[in-house]
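The complex is shown incomplete by one protein chain, all other protein chains being positioned as in the whole.
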Amino acid sequence: MNKKIPVAILGANGSVGQRFIQLLENHPWFEVKCLTGSDRSIGKPYAQTCHWILPERMPDAVKGMILKENEEAVKDCQVAFSAMPADQAKEVEVELAASGMAVVSNASSHRMDPDVPILLPEVNPDHTALVNIQRKKHKWKGFIVTNPNCTSTGMTVSLKPLLDAFGIEQVIAVSLQALSGAGYPGVASMDIIDNVVPYIKGEEEKVESEPLKMLGNLSDDHIQNAGFVISAHTNRVAVTDGHTVCVSIKTGRNVKPEDAIEVMRSYTCPEISRELPSSPWPVIAVHDAPDRPQPRLDRAIGGGMTTSVGRMRIDPIMGLKYIVLSHNTVRGAAGGAVFNAELLVQQKLID
Amino acid sequence: MNKKIPVAILGANGSVGQRFIQLLENHPWFEVKCLTGSDRSIGKPYAQTCHWILPERMPDAVKGMILKENEEAVKDCQVAFSAMPADQAKEVEVELAASGMAVVSNASSHRMDPDVPILLPEVNPDHTALVNIQRKKHKWKGFIVTNPNCTSTGMTVSLKPLLDAFGIEQVIAVSLQALSGAGYPGVASMDIIDNVVPYIKGEEEKVESEPLKMLGNLSDDHIQNAGFVISAHTNRVAVTDGHTVCVSIKTGRNVKPEDAIEVMRSYTCPEISRELPSSPWPVIAVHDAPDRPQPRLDRAIGGGMTTSVGRMRIDPIMGLKYIVLSHNTVRGAAGGAVFNAELLVQQKLID
Amino acid sequence: MNKKIPVAILGANGSVGQRFIQLLENHPWFEVKCLTGSDRSIGKPYAQTCHWILPERMPDAVKGMILKENEEAVKDCQVAFSAMPADQAKEVEVELAASGMAVVSNASSHRMDPDVPILLPEVNPDHTALVNIQRKKHKWKGFIVTNPNCTSTGMTVSLKPLLDAFGIEQVIAVSLQALSGAGYPGVASMDIIDNVVPYIKGEEEKVESEPLKMLGNLSDDHIQNAGFVISAHTNRVAVTDGHTVCVSIKTGRNVKPEDAIEVMRSYTCPEISRELPSSPWPVIAVHDAPDRPQPRLDRAIGGGMTTSVGRMRIDPIMGLKYIVLSHNTVRGAAGGAVFNAELLVQQKLID
Partner (left out) sequence: MNKKIPVAILGANGSVGQRFIQLLENHPWFEVKCLTGSDRSIGKPYAQTCHWILPERMPDAVKGMILKENEEAVKDCQVAFSAMPADQAKEVEVELAASGMAVVSNASSHRMDPDVPILLPEVNPDHTALVNIQRKKHKWKGFIVTNPNCTSTGMTVSLKPLLDAFGIEQVIAVSLQALSGAGYPGVASMDIIDNVVPYIKGEEEKVESEPLKMLGNLSDDHIQNAGFVISAHTNRVAVTDGHTVCVSIKTGRNVKPEDAIEVMRSYTCPEISRELPSSPWPVIAVHDAPDRPQPRLDRAIGGGMTTSVGRMRIDPIMGLKYIVLSHNTVRGAAGGAVFNAELLVQQKLID
């Protein structure tokens, strides 16, 4: 690749927008050329409008970039990474896709549209076939692809090898989710210090539906959802980054924990997504210590792109139970979207 | 009652021992007459050996009490509240029971002994019938009763009305447990700040077995365990007090959430335990707000003796799901044991 | 007192408003008759408009009270406890004072007005003499009194006996402040988990000025500020309630730590404020343990009205140094205002 592909970040001031900027800082294929923001920030330099909340410092390259309207992204950029709130994303993403942009979105607005894929390159890179269906149907020059909700992300990666090897009938998932998943300012400190909030608005619905679409099969012009049922409890805990999920699972046939571990440990990305700049290595880190994975200690494995699994053991009701951990703003948000865009480049859907 | 019953606290220096002292400070029926501790503390005044970690100050009455050996408890006291570590409790409690004391224990050592009841006065006050079987079998002058593990406590209280009304087939329980449950010093701060530990040694086994015994039926000379299955995931989170449990439950017949709420809300203690000094009111507080109960806000309801339930809703796999919260060192430990002793007084097993 | 005095709470939905409701629930002299709120909440019952964030449950008596406009407070009430934001309080408090109400405010708007006292009944009950000057000057039927900023509160109580006994020349104060001091939602959780924020807007200015006014002398028609200098650093830490302040102090003459301890330990309220319902006992709790006071363990002493002091020792530069702790929403906000109102009743300025 001789020249980097110019990309825009929509909603650059928010916490996911900041992660996009950080992860794209020295990206070998993409170069940030446009940042968009709310009316309040348009026309001002990024360093002035952004309340930067990430541990690493704001990259110098973006400090002076002037915030633009979303519509302007199309002028200089081929790809739009969308970190917009769902309500705003709904229309803007359609407009940009119509105008010819590859919209790679972290917003939930279009995830469940039948012709929009929810992508995890480790899991379902073939779902990008929906892109052409989408273009044809809407007569768009561009397209929209999405990444899943952050809690669904790690869980779905961990379910894929089990589904392939044994089939799945039922999944009960209980999450302990990090604060960064709520954006900024997000959760009030008085609500979470010395506390747990056993409710996250709209989250259980997403966790119960998105994995089924991602683990479904492409059939003609749509996705046939995977044929199992998920029940979710979602909780907020006092952790900065890293979503932990307790999974109880009924597989299609009786499975020993060591066999489940084996298929997870040996799972690799499909060939098309194996050598991309953001491909996780390993895809799944299986932990032996009885008290792992833990968010503070394990969220950064594989640069935050690896999914961690531990405590695989017999569930007396469901058959198997285990813990899965994933970095919610890296693998589960901005990093996942960048990985999706890399897949699209590899598949020549972006060029 | 003209004169208070003299009681001993075994293991008075630990975090549960401290709660006993606090809860018994102005108890109408019991008076602390003896404190025991480890070899290192014997012979010294309590104020000197105890690193007091509770928010309210150490009661003046105990400051000057000299720590004694466990065996000395029998001299002046009828009742021994045991807050000893399980390994030490095993033998000491037997000795004291043999010598004539009513041992009311928070330790796990004897919970699963067939002739030792695990008591929740709201749930199974009739299980104290084991006391006479125990005495006969071992030729003890006294006896041992126990309260359950702190995570089992609230969950079992919440299961009781459901079991009575609808039957139970399966329960999947995922806990988010407070730090005080691990004693002091317990969990290292570096292990829990910005973190979750998805493992607590020995805990899942207790949560999967103790409720079945408590919800079982007295049959001749033993308890016939309740005939359902529990699967548990237990997690430690950065909360000082209050264990939260996410419950998915398959009842004996199809139940609407509103009917489950109704039987919980209307649940009262059996008559024998309804008017005791520590009887919770209400037994179960059912919360309407979608994000409750929460440990910081709801653990102190009913003086910490009430069990809180919220978010009763349909579980697409199990039928029902909900959240239950209980104060782990009050209802789930020292307060539960005191309540048990009150029941025994009411039943004239202590007098 | 035969009949309770009817009082209003201005800004009842906020965190300080909630504390007022809680502390006034069974107050022997005052009865809450009016709650006011923002435009959005007016006309609705309190239980519906308030996101209650205190550990104890919302008192039943206020659940159905309909929120009113601030101006309506004067209809049924003699006293207005103001928990309004400073910008709104500025005008509203003047209007209500003009209309005849005793405005007892926690807002900062009028604290530095020359004819408005900042009151700590333990310290300067005689400053209520400004009330008559105020009335005369503005031709108000009512009046305004204030309590200090929450960080100044505990510190000023601890300085008073030192000033009386030894004089004060310089004070360097570094605070570690609780989250509840910022109101609700206040500090974002992502800003404080695993973090310290070494800045609180406008706070250092208050800590450097308010104590000087409170410790000043009434002279004719105004307060002559105390003649020493304060320098403050104010920090936010991950604590729910309780402000800790590290004080280094240069007294008027050389003082031994044990003598400083002695004057603090023996400090009592002036007679007029000694037996009021909210009078702290002790006024100052002096801790012997080398690691106390601590917010979680000591903020609730004396019902949250006692000021805790510890670690009195030699400062090689300033002469003395020590730690002071005060409950910021009880002694430092709502509880302090209620105490002020009790003083005004005792002085017959409210009747």
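Residue numbering begins at 1 within each chain, and the chains themselves are lettered A, B and C in the order written.
Convention: contacts are C-beta pairs under 8 Å (C-beta built on N, C-alpha and C of every residue); 3 or more make two chains touch, one makes a residue touch a chain.
All of these numbers come straight from a predicted model, not from anything done at the bench.
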{"item": "Residue in contact with the excluded chain [from C:72, C:194 or C:221]", "value": "C:194"}
{"item": "Selected residue (touches chain absent from view) among C:36, C:106 or C:240", "value": "C:240"}
{"item": "Among C:19, C:68, C:311 or C:327, residue touching the chain not depicted", "value": "C:311"}
{"item": "Residue of A:301, A:317 or A:337 touching the missing chain in the full complex", "value": "A:301"}
{"item": "In chain B, positions touching the absent partner", "value": "15, 53, 179-180, 184-194, 238-240"}
{"item": "Interface residues of chain A (partner: the chain not displayed)", "value": "52-57, 193-194, 240, 296-297, 299-301"}
{"item": "Chain C residues that touch the omitted chain in the full complex", "value": "170, 172, 174, 176, 191, 193-199, 208, 229-231, 233, 235, 237-240, 244, 246, 248, 290-297, 310-311, 315-318, 321, 323"}
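Assume only the chains that are shown with their structure count from here on.
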{"item": "Rounded Å distance between chain A and chain B, as computed from the means of their C-alpha atoms", "value": "42"}
{"item": "Whole-Å gap separating chain B and chain C, where each centre is the average of the chain's CA atoms", "value": "40"}
{"item": "Contacts with two or more other chains, residues of chain B listed in rising order", "value": "193-194, 240, 296-297"}
